[in-house]
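As structure tokens, the structure follows; a few thoughts come after it.
One protein chain is absent from this view; the other protein chains keep their places.
What follows is chain A.
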Amino acid sequence: MAVLQPAVARRRRSWRGWQFVGPFMLIFALVFLAPIVYSIYLSLYRNQLIGGNSFVGLDNYTRLFQDSQFWESFGRVAIFLVVQVPIMLILALVVALAIDSGRLYGKAFFRVSIFLPYAVPAVVATLMWGFIYGDQFGLVGNINDAFNISLPNPLSPHLALASIGNIVTWEFIGYNMLIFYSALRVIPGSLYESAALDGAGQFRIIRSIKLPAIRGALSIATIFSIIGSFQLFTEPVILQPLAPNAITTYFTPNLYAYQLSFSGQQYNYAATVAIIMGIITMVIAYVVQLRGNRES
């Protein structure tokens, strides 16, 4: 009895806490943990057309590390990340600084029109660009006809990635611009006044006040862009029917996972691809975040 009493008391105390966090924990477990746990579970099995389902341990993981198609697709999004993300972020930053400078005529118009592409659904935007890129009956074809020249096909194998980069940049400049612009707006005007009294020019103000002040926004935008690059999917999927030989079924890791599970019925291996890509993305985003924090 003496032993039981403190246990009852303790249980009662812990119960109250759980009444508060319980509902949250339940939903958290259902919508956040369960899919991850289920993916990990799936990745340990292999389901074959002949032979059915069997436990294979880490076989799917060893196979992934030797899978040239996966690493090719990973290399492709890595190049995309290294080339497209800086271009997009620098353009967005320039636009945000220009609008913020207050010297731009028709500021509201530029702000809205540059943001507008982000409001267009990615599927629609990609279809639109697909028509522009068409070298038979699309805009590129029309330009070729009108000027009697022959532009390279934007959807040929060695240009497809650059063409997709162009679409993504067009879509997301406005979004990133808005993040930077809103960060710029919270800088107190008194800083600019004192800088002006000290004789600082506009570029000195950008370098010494604006950029350091929006470092947090830059870091967030970079992390979002990294995640976005690794998740590249919609644009290549929509363009695939237009350029089936240039955009392979393993063009990006996401596309590869999709192909594996829906065309190949290899759900287990697709889950493995998803887990590894998730881990890689997390690691890279974390490293970038650490760097961003340390410098500030």
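Note that contacts are C-beta pairs under 8 Å (C-beta built on N, C-alpha and C of every residue); 3 or more make two chains touch, one makes a residue touch a chain; residues count from 1.
Keep in mind that, in the parts below, contacts and distances are computed from a predicted model.
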Have a look at "Multiple sugar transport system substrate-binding protein", "LuxR family transcriptional regulator", "Acyl carrier protein" or "NADH-quinone oxidoreductase subunit J" and point out the UniProt protein name belonging to the hidden chain.
"Multiple sugar transport system substrate-binding protein"
Which one touches the absent chain: A:Ser113, A:Asn142 or A:Ser156?
A:Ser156
Kindly state which of the options A:Asn142, A:Ser208 or A:Asn245 is in contact with the chain not pictured.
A:Asn245
Of the residues A:Pro117, A:Gly134, A:Gly228 or A:Pro253, which one touches the chain left out of the display?
A:Gly134
Identify the residues of chain A touching the omitted chain, counting contacts across the whole complex.
14, 18, 25, 29-30, 33-34, 37-38, 41, 48-53, 134, 136-137, 156-157, 241-242, 244-246, 248-250, 259, 262-267
